[in-house]
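Got a structure for you, written out below as structure tokens; questions coming shortly.
Just one protein chain is left out here, and the rest sit where they should.
Chain lettering (A and B) follows the sequence in which the chains are written, and residue indices restart at 1 in each chain.
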Amino acid sequence: MTAQMFFIGFFGIAAIWFGVVVFRTFSMVRSALALLFSQTALGAMFLTMQAEFLGVLQIMMMATEMSIMAIFMVMFMMDPGGMGTMDMTHQKKLSLWAGFVSFVGGVAIAVFVDWGPIAAIAPGAAQQTVDLGLELLGRSMLIFEMAGLTILTAMIAATAISIQPLKKKSQ
Amino acid sequence: MSIELVLALTTGAALFGVGIYGALSQTNLVMIMMGVELILAGAMVNLVAFWRFLHPETAAGQMFVLIVMTVMAIEMAVGFGVAIARFRSRGSVEMEEAVELKG
Partner (left out) sequence: MTTLIVVILLIFGSYLVAVLENWVNNGKFRLTAPLFAAMAMLGRESILSHKPDRLFFEVAPALLLISALLAAATIPLTPNLIIADLATGALFINAALVYVLVALLMAGWGPNGAYAMIGGWRFLGQLMAYAMLVVMPITAVVMRAESLFTTEIVVSQAELWNIVYQPLGFVLFFIASLALCFLPPFDLPTAEGELAGGVEAEYSGVRLAVFRFGRLTLIITLSAAIVVFYLGGWQGPLLPPWAWTAIKILTVTAAMLITGQLMPRVREAHLLSWGWKLGIPLALLNILIVGILVLVFPT
């Protein structure tokens, strides 16, 4: 029972538990912040698996994103405080079955497939960052540029959808 | 056959399952998006586990994770833009009431 095994299990259970809390709680802000802490647990899992840059990036980005999600929930949902007990779900059995089947399928693949030789050590964190930078701007330059262009398009699209049209003054 | 790899992949599968449950069962657009975020998070955990335990020398695995993070952010941005537009025109973002295009 190595430390890595223990922490992967611990953060994994934390991530799953917070993920379940997202859909079980009645308070909407608690739901958004539970998703935030689920993503933080995932970031901690990345750090345990020695992907240091990705873990820190995940922790940083998800905090901001889920806080924005929290304010959108307060804007758009009926019971942000969770004082009532309304059940806001539909097709519950179908979705439970779909979730369960996908979980069982994933675990079956994880346990029964022969993954090949397991690598014992990973490169150091500083070396990983250098390699990631060289990869991004070298072999995967096209993908990187496409991602940048896609982000720009998404920003323009989201702004265009959400700004209100100027009221025309009647001449 | 390392235990750590199986643990990480199980976590990914569980997050994927919870995300599918959420995306299919919730009626509000924001909650559906939270389900999708969980699905993508499950995919990311699987990717990092594969990178670390099978190919730690290739940085392309980490680049894939960066792209998935980018997709999460983009999908949230455009999804919330659509939610704002829908809310302005109808007053709610409930999917049960979005039946205008129904045959």
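As a working rule, contacts are C-beta pairs under 8 Å (C-beta built on N, C-alpha and C of every residue); 3 or more make two chains touch, one makes a residue touch a chain.
Being a predicted model, the structure only gives us computed values, none of them experimental.
Colleague: Among the chains you can see, which ones touch the chain that has been omitted?
Modeller: A
Colleague: Touching the hidden chain in the complete assembly: which of A:Val20, A:Leu42 or A:Ile59 does that?
Modeller: A:Ile59
Colleague: For the chain that's not shown, point to the residue among A:Ile71, A:Val113, A:Met146 or A:Ala160 touching it.
Modeller: A:Ile71
Colleague: Extract the touching residues of subunit A with respect to the undisplayed chain.
Modeller: Missing-chain contacts on subunit A: residues 27, 29-30, 33, 36, 52-53, 56-57, 59-60, 63-64, 67-68, 70-71, 74, 81, 83, 124-126, 129.
We adopt the following convention: only the chains that are shown with their structure count from here on.
Colleague: Applying the document's contact rule, which stretches of subunit B touch subunit A when the two form their complex?
Modeller: Residues in contact with subunit A: 1-31, 33-35, 37-38, 41, 44-45, 48-49, 51-57, 59-60, 62-63, 65-67, 69-70, 72-74, 76-78, 80-85, 87-88, 92-93, 96.
Colleague: Write out the stretch or stretches of subunit A touching subunit B in their complex.
Modeller: Residues in contact with subunit B: 2, 4-5, 8-9, 12-13, 15-16, 19-20, 22-23, 31-32, 35, 38-39, 42, 45-46, 49-51, 53-54, 57-58, 61, 65, 68-69, 72-73, 75-77, 88-92, 94-96, 98-100, 102-103, 105-107, 109-111, 114-116, 118-119, 121-123, 128, 131-132, 134-136, 139-140, 143-144, 147, 150-151, 154-155, 157-162, 164.
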